[in-house]
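One structure coming up, written as structure tokens, with questions to follow.
One chain of protein is taken out of this complex; the other chains stay put.
Labels A, B and C are assigned to the chains in the order they are written; within every chain, residues are numbered from 1.
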Amino acid sequence: MAVDAIGAARRLAPRLAARAAGHDRDGTFPVEDFADLRRAGLFGLMVPSELGGVGASFAEYAAVAYELARGNGATALVFNMHASVTGALGAVDEQTAEALGVPDEALAARDRLLAAAATGSWYGVAMSERRAGSRLSQLATVYEPVDGGYHIKGAKTFCSGAGNADAYLVAARSAADPGVVSQFLVPATLPGIEVEPTWDSLGMRATSSHDLHLDVRVPADTLLGGVEGLALVIAQMMPHWLIASYAAVYVGVAQAAVDAAVEHVNARRLGGLPAVRARIGRADSAVAAARLVVDEAAGRVDAAPGDVDTNRWVWRAKLLAGTTAAEVAASMLEAAGTSATRRGHPLERLYRDARCGSLHPATSDVCADWLGVAALGGDPDRDTSTPRW
Amino acid sequence: MAVDAIGAARRLAPRLAARAAGHDRDGTFPVEDFADLRRAGLFGLMVPSELGGVGASFAEYAAVAYELARGNGATALVFNMHASVTGALGAVDEQTAEALGVPDEALAARDRLLAAAATGSWYGVAMSERRAGSRLSQLATVYEPVDGGYHIKGAKTFCSGAGNADAYLVAARSAADPGVVSQFLVPATLPGIEVEPTWDSLGMRATSSHDLHLDVRVPADTLLGGVEGLALVIAQMMPHWLIASYAAVYVGVAQAAVDAAVEHVNARRLGGLPAVRARIGRADSAVAAARLVVDEAAGRVDAAPGDVDTNRWVWRAKLLAGTTAAEVAASMLEAAGTSATRRGHPLERLYRDARCGSLHPATSDVCADWLGVAALGGDPDRDTSTPRW
Amino acid sequence: MAVDAIGAARRLAPRLAARAAGHDRDGTFPVEDFADLRRAGLFGLMVPSELGGVGASFAEYAAVAYELARGNGATALVFNMHASVTGALGAVDEQTAEALGVPDEALAARDRLLAAAATGSWYGVAMSERRAGSRLSQLATVYEPVDGGYHIKGAKTFCSGAGNADAYLVAARSAADPGVVSQFLVPATLPGIEVEPTWDSLGMRATSSHDLHLDVRVPADTLLGGVEGLALVIAQMMPHWLIASYAAVYVGVAQAAVDAAVEHVNARRLGGLPAVRARIGRADSAVAAARLVVDEAAGRVDAAPGDVDTNRWVWRAKLLAGTTAAEVAASMLEAAGTSATRRGHPLERLYRDARCGSLHPATSDVCADWLGVAALGGDPDRDTSTPRW
Partner (left out) sequence: MAVDAIGAARRLAPRLAARAAGHDRDGTFPVEDFADLRRAGLFGLMVPSELGGVGASFAEYAAVAYELARGNGATALVFNMHASVTGALGAVDEQTAEALGVPDEALAARDRLLAAAATGSWYGVAMSERRAGSRLSQLATVYEPVDGGYHIKGAKTFCSGAGNADAYLVAARSAADPGVVSQFLVPATLPGIEVEPTWDSLGMRATSSHDLHLDVRVPADTLLGGVEGLALVIAQMMPHWLIASYAAVYVGVAQAAVDAAVEHVNARRLGGLPAVRARIGRADSAVAAARLVVDEAAGRVDAAPGDVDTNRWVWRAKLLAGTTAAEVAASMLEAAGTSATRRGHPLERLYRDARCGSLHPATSDVCADWLGVAALGGDPDRDTSTPRW
């Protein structure tokens, strides 16, 4: 990693933090934060260096996400979507591409997308739907071939950065064969894409995770991989992108809650209260532990992506980050007291942001189930009653 | 209790619930809720029947507060302030009055206040201050005698219902002797009372607990008890009004969270998920237990107010209501999932409202400390390092 | 209740406590405790007064069990079995008997058993089996009619007081029709009953809950109700006897842990440590709450046994008693410190005893599931995957 992306993220965090209360209050997208990220070259974080990017590892990405989230968790969460898209695209090596039957022109198209990211484009994700959630096999959005490309029709929800991204990763099922799920990177400027401003949430309000209505014709080269039906394969190969990358964000949120409590307690001279000290001491430990688990999972994703053991670490990271963030933020608010519940106080926002981590897929309860199955020698892909994707 | 106040509260709850999201969103005072309470005769709940009121016991009050809070915790919390004022006024019997040296004209004034409540006036509380919190001995608001009454000067915070109450219970220290703390019931219509709209909080947003700036001349008969220096005595005699009455409200909030989760889970057909069932089952138990503790504490307040054992039950009620509400609401949100985090969903609001219970004085951590001291045979009034009032 | 059974239990508790460490160490049955119970007339606690007993209500029984358990949880647990047998027998009124087709001679036999209890006999329970657990429909013990009575053959486990009771309640399935489950009260003196001393457990060691091997001919009048196949009917009618009566015992154990911690902390002058005070204060609250839930459940069992709402309170009581006992005992040991882990220290024993409550059927996890189903409007008898009995 030629560029010191982690250092850059750490330097940006206070700027993000300074804007966080306003975007949280108004539910507005942190446009300036993203301008900062662009200037710092972080849109190219997961882009291979030969395509002009930083060429970061997953572990480096996790460290960047953690640092950004200490500033503003919502910004880090949207960035996480872009990093997931570019990271997954960049992770498909030649062997995999050949095995999957990806044609050369699709690889060239992929490289163009990555190069554009390195020079300042960023991509959102339009996968979840109101009824299907994030389960690819249940999507209602469909596509069919048309002259020169495809026609995609459907509605997506939880599209972080909707209205601000340069393109969206859209998952859809073939109208001809519903068992075939494909992904497209749809330019935001095409006609037939409408953002419905539905996002008005408890926490992570600045992500602008609005609904997206699609009735759009896309060129053929927007089909990722150039072959239909790759979405499920990729999802199974890279569960970390759909799960683990949330974890680093929520550990950053948890650490931000401890930091805010420390500042508040010191400013109010409450550090003499034993109950306050005990709360902060236990929170400090919990966050430190969760961070190590995220780091371990991230390192294993780099070393052996998709392996059985790697996936267990990924689920542990997701589970612990989500539960730790929620519990730590709730306790830190109790340590700080009523004055920290006024809107605009960092802890007031962090308490709300932190609760969301366990709810992202795979939820904490689902991760616990999968981990239990795996510890008992089973295979969560096979031995749980509900399909994972 | 001639009037069925509990039944009335239960009937009003759905009306309060229907308005709760709007007042929470805008931070507006639930004016219609209070009109409903007035019409139902609940402003006179704690007023002796011979003065035209309901003459409810503390236990009956707790049941009313619980029912109202199932509709809207914020409304119940403001009502709690009015009930505290009228309840404390009503609870001073002739013997106590004589022992405290309360002159006859003060009792007559007191009776006028209570009679006014019975016919539709309601009173807020202006006790806490930014630096002193709720510790009477640390107040910065002072009063001094002037012609025909007193001049009160200072600033109060956390005045629930500020700008809507008919009068405020104001605690202040004598300018001449700071050790003397007195309480006044100050009519809201007097010149020199200014509401500063500071309340913009994580939860319980509809309480309009704004700041109040006082630079006001009040008639002599607004001095409660007619004798200066009674505030600390009363506080020590009636700790339940300052502590326990919150408890019923937060158990109602916790029950509302379970109810909302049940409705959500059934509507989405998630009841087949074992993790969801387990969360709801454990929450159901915790709320049921907390409610019994509140009822027990309330019954003992009626039977032996201020007794050592009664106070322990009061602290248990406050501690368990606060912690149960926060934990239950957090778990119910996790049971319901991401779709319940959209603003306007009852669980989104309840998650924020519920966190506030532990933070009201005496906080959960303080109650735990007092209970520990008491269980060890000590006296929390004497054996804790910080003064209780 | 003519006899003050609760007062008697309270007076006996210190005697039980003084012997508890020895019986726990050696795993011996508390013979002297049972002699004390006999002398105090407590064997007749659940026997109607017209048959010479105390005629206690379920609520009174729960209060007695709580007091005994503050002395020794194991003694209370064995007594619980006797109380369950006599209580269930006594609870079958004439209408029920008629509805179930119980012949007069069976009622007369029942009355003899109850009268014998009132004069000093006590009965154990031999229901669970190694494979079937406590699920009646899965039992392997069978009976068949023989001249003058029945022949019962099988092996039972977890028979509290085995080798010390005067008779055992034995559940068995008809060899002719496995769907028919009946119960017998088998005199301990009959040939063909062998106690295998298998009980050597983490906690509740003094219950002598050994295995019982049966190859025994019993007179016809030992068939409870005089009609085959009543066992399942009775179990469904009186779930409290199989579940809730444990709850009072474990709340007593939890209270004993708080008491022991208070004594230890005061003796060592550790009460100045804030972390110790906080632990004791929170434990005090949790135990107080659990006790109220047990009392509420017990009162409802008296008022409306077997009702849907009553059963929910019964499950809440079982769940909260089990979890509270385990958590409180673990925290009290941490409050007291290493010196309380020496064998012979009450907290050392209570930590082990307390862990057992959640594991008795219905386990805490099962109660949580049933409560969740019920809160969602379902019927745990119908809507859970596993049969309840």
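Just so we're on the same page, a residue touches a chain if its C-beta (ideal position, glycine included) is under 8 Å from a C-beta of that chain, and two chains touch if they have at least 3 such contacts.
Quick caveat, the model's predicted, so the values are computed rather than measured.
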Contact residue for the chain not shown (choose from C:D36, C:E129, C:D166 or C:E348): C:E348
From A:M81, A:L169, A:V293 or A:L359, residue that would touch the chain that is not displayed: A:V293
Had the left-out chain been drawn, it would touch subunit A at residues 258, 262, 265-266, 271, 274, 276-282, 284-285, 288-290, 292-293, 296, 312-313, 315-316, 319-320, 365, 367-378
What residues on subunit B make contact with the chain left out of this view? 274-275, 278
Residue list for subunit C contacting the dropped chain reads 158, 198, 200-203, 273, 275-276, 326, 330, 333-334, 337-338, 341-344, 348, 351-352, 355-356, 358-360, 363-366, 368-369
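The definition used in the following text is that only the chains that are shown with their structure count from here on.
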Going by C-alpha centroids, which chain is farthest from subunit A? Tell me that one. C
Can you compute the centre-to-centre distance for subunit A and subunit B, using the mean CA position of each chain? Integer Å is fine. 42
Name the residues of subunit B that each touch 2 or more other chains. 276, 365, 368-369
